[in-house]
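Working notes, structure below.
What you see is the complex with one protein chain gone and the rest in place.
Then we have chain A:
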Amino acid sequence: MTLEPAVEDLLRTAAPQALGVLVRRYGQFDACEDAVQEALLAAAQQWPVDGVPDSPRSWLVTVASRRFVDEVRSAEARRRREETVAALDLVEPGEVEQSDDTLTLLFLCCHPALPLPAQLALTLRAVGGLTTAEIAAAFLVPEATMAQRISRAKQKLKAGGARFGPPAPEERAERLRTVLHVLYLIFNEGYTASSGSRTQRADLTAEAIRLTRLLYRLAPGDGEVAGLLALMLLTDARREARTTADGVPVPLAEQDRSRWDADQIADGVALLTSVLGGGAVGPYQLQAAIAAVHDEAPSADATDWPQILALYEVLEKVAPGPVVTLSRAVAVAMVHGPRAGLALVGTLDDDDRMTQTHRLDAVRGHLLELAGDLSGAREAYLRAARRTASVPEQRYLALRAAGLPG
């Protein structure tokens, strides 16, 4: 079934709000989620025919509540039917604080008791309003697997007694970090698809940006929420220029900068400027600042590499890790020469966390090429090409290698 994009947008926004109202009213996340899914299905069938109701959210809440109550009624029919129904608070709520509900829903979906893949899936379905089939396609797993993952996650929340309500004040900051991490991973999966034949899944990046924008409206005071949103906008602004027509990645230095989205860059920079210097600087703000320096350079040669290097040095103190070190090595090479960068890359050779990635050899190839060691660069590119599961990356690395003498 194809819906008008406007109707689809409406459903995506209204669905988590409706779910929030139901869960707050009745508890029982899993049963409420099923009821909202059924209401969404009904909306998808009726709205294109009968027109969109005046208040889509109220419509969804009403239909989903009815489904939920029906479900409870039939489940409890054998015993205590009347008592249970009477016990439910069926009074229509007044104008509720719906925005807080959506935030609470995000906290619930990113519950630390759930494994990370389940957090991602549940967030996309309950807050993002994506169907199980869409989420399965995005993560390249069969729909049945994804359905099982979502249903297990809901059971686990139920069994763990996860309660619908804002986290305790002392837990809030930590839980918000988890939510940010999940949104960051959704964005990254869309921006750099980890395997398969497509480099980018624009649907996932768009969804991650939409959810982070929503979170930013709900928690505007948090510098890292703004930082993550700015990072996504500044990175996604380069999307059009990142691949050739055949889907082969184009490195930053060779991208046609006129194809970058100037409006989105301006948005990201403004957002970042509004929070920088307003308290402790976190990793997302720092990564956004690095992206902004790249985006604001009129050409690759005019990039302010010393500033990027300084930012990576701070980032490595705040959030150390081999991937940050690898990125810093590129900045070191651009400021102090390729040999200095290669020395830093060498320190990662024995890092177990790098054994599963082809990026170490890809960066090494690039720096060796800059240093003039063309046959060494070629070998590094070929090693990297063997190790990636991404078809476009493999093609890019093979092309780099083939352009160099053996």
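Just so we're on the same page, a contact is a pair of C-beta atoms (placed from the backbone, for glycine too) under 8 Å apart; a residue touches a chain by one contact, two chains touch by 3 or more; residues count from 1.
Following the convention adopted for this analysis, contacts and distances are computed from a predicted model.
Taking the options "Branched-chain amino acid ABC transporter permease", "FkbH like protein", "Glycine betaine/proline transport system substrate-binding protein" or "YCII-related domain-containing protein" in turn, only "YCII-related domain-containing protein" matches the UniProt protein name of the chain that is not displayed. Considering the full assembly, A:382 is the residue among A:186, A:309 or A:382 that touches the omitted chain.
Among A:57, A:111 or A:395, the one in contact with the hidden chain is A:395. Seen across the whole complex, the unshown chain contacts chain A at 195, 197, 246-248, 382-383, 385-389, 391, 394-395, 398-399, 401-403, 406.
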